[in-house]
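A single protein chain has been omitted from the complex, and every remaining protein chain is retained in its original position.
Letters are used for the chains, namely A and B, taken in the order the chains are written, and counting of residues starts over at 1 for each.
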């Protein structure tokens, strides 16, 4: 960068004068330089400060969770497990998290992408302005309110006290839609207008242009956005606690009965606390609930990380180079 | 053009990834029988009963019973493999409401039905008797974390003073007088209570009301009456909070007290440490509430008992059921399940899993006659 600053001096009449100018440009007076240095330190310190809790979280989860994290843990449910038994896993929670998140994705991706298309390709006038505005507002909806909404929606139609997986999907999709809209919108805007115009010039109808040219050009970005949105909602606890409840057996049916999900599982295990272990004859681990909580947290973090890394890879290797 | 080549590759790879992920999920074999593989055959009851029942039994209510209920459900289900017992820990109030509305076959409740509810419950039970069975007895320990002190002796007014915020330092004369041997530091006292509504709080405040006299100016309630205090969600939250500070004192289900110091409570002229036996003793010393049905064992707990060796801070949680059901299968399931809960094996299972106090044989005899009476109209 310093090279760029110093180079454009070709028209200087005399060489020693140009050297002077160059020197003046390069040397900054001490006050400004000190301020520059100070800000550099501030910025470095800010980063260091952020890294401390981040490492702490990662280390705590990893060191506490790795012990119980194995194949058995991943592929068994909690049915019939009680007390300090050395048993039980998170298969039912993985199933629940997978299905509920998938449901949320199926609901929110079409709506999100179509809305983004509307905003970028069609949207003019007051409707578009208000959609843009309210999508922004929607990003600020607290997750627990989304959960209450899903509860209220089903309570109105099915009576109070109901809980099933799809309620969780709806709650999560309320959180997911604005994220998908925003990321897709940004991606569609990045598609050069020349591409659209070229397509129109060839007589391709607008909808086909959008599907075949605009969307395909933006695919990688959209996929990345969706994956990040999934990663964002997959760890939501509060709305699922309210809508989907808890269960200790496997439930594959999204439309009937409670389901367990990973974040709720973590919270439940944590809040069950220590096991008394009064019976010396049985196998009993006092801190089994905490172990399971940490191991489930580790699983959850790994899932989210994999999603993030995949999203990164998709955007890195498959997106067309525009800049 | 280059873009197009790239793009078609994206979609192909994308599809491959999606299909791969789906296939992986579908083929991953999950098991809904974790115990069978890991720690099977820990139920002696499994062999003694004949597996004759089938169907599913639904109950709901107090979360205090949850740990015990998990043990009971597992034990009963392994004896009767075709039965599924569900228990929804939605709280005592919700449990009673659901039971009265007929949404569940039985309920768990930290409090007995009140007079109004009794009438409704009798209607729900086809105008028959309502069973209130005190089968989950759990001592509540007063736990503390104070450097250099492992054991404390306190009487009820002192405990009330501490929890009401009147006693603010550990070297307060009221505490020192009762603990001449302990070296009490001048650390500030931090009382810790439950932040959620709970049967534990209700029973603890009931004890303070009954035993502490003027030192406790509040009413008994499931919600903690003093504001501006340290508090936490659930028993484990309280235990953790007490553990996390110095000079903290709280109350929690004794089973979760762990390594923390526990208070010996003054009863009559002696100081009694908590123990399951001492807790069961106070239940035996208590009278049934007058004027209820023959199978109703709702207790008037003798919190101010002076009986030697009784520990008065206990949580008694009831199982609510009907003497008469419309459906034979439902009646059989309720009868079978509650029979298992009352049995020595059942009480042993909950003692092991939840640290509850097994009910005495005298109480078991009474409860069993009630359970045996369950049938259809």
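What we mean here is this: a residue touches a chain if its C-beta (ideal position, glycine included) is under 8 Å from a C-beta of that chain, and two chains touch if they have at least 3 such contacts.
To be clear about the criterion, contacts and distances are computed from a predicted model.
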{"item": "Chain not present in the shown complex, as UniProt names it (candidates \"Molybdopterin synthase catalytic subunit\", \"Sulfur-oxidizing protein SoxX\", \"Sugar ABC transporter ATP-binding protein\" or \"Phosphate transport system permease protein\")", "value": "\"Phosphate transport system permease protein\""}
{"item": "Displayed chains contacting the withheld chain", "value": "A, B"}
{"item": "Contact with the hidden chain (one of A:89, A:103, A:168 or A:263)", "value": "A:263"}
{"item": "Touching residue (missing chain; options A:210, A:223, A:260 or A:284)", "value": "A:210"}
{"item": "Chain not shown, touching residues in subunit B", "value": "63, 89-94, 97, 188, 190, 195-197, 221-223, 227-233, 237, 240-241, 244-248"}
{"item": "In subunit A, positions touching the absent partner", "value": "1-2, 4-5, 8, 24-25, 28, 32-33, 35-36, 39-40, 42-47, 49-50, 53-54, 56-58, 60-61, 110-111, 114-115, 117-119, 121-124, 127-128, 130-146, 148-149, 151-153, 155-156, 160-161, 174, 177-178, 181, 186, 189-194, 200, 203, 205-208, 210, 228, 231-232, 234-238, 241-242, 262-264, 266-267, 270, 293-294, 297, 300-301, 304-305, 307-309, 312, 322-323"}
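Rule of thumb we're sticking to: only the chains that are shown with their structure count from here on.
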{"item": "Subunit B-touching residues of subunit A, taken from the complex the two chains share", "value": "72, 74-89, 91-92, 94-95, 98, 161, 216-217, 219-220, 223, 248-250, 270-279, 282-284, 286, 310, 314, 318, 320"}
{"item": "Subunit B residues touching subunit A - in the complex, by the definition given at the top", "value": "3-4, 6-7, 9-11, 13-14, 17, 25, 28-35, 37-39, 42, 66-67, 70-71, 73-74, 77-78, 103, 233-237, 239-240, 255-256, 258, 348, 351-355"}
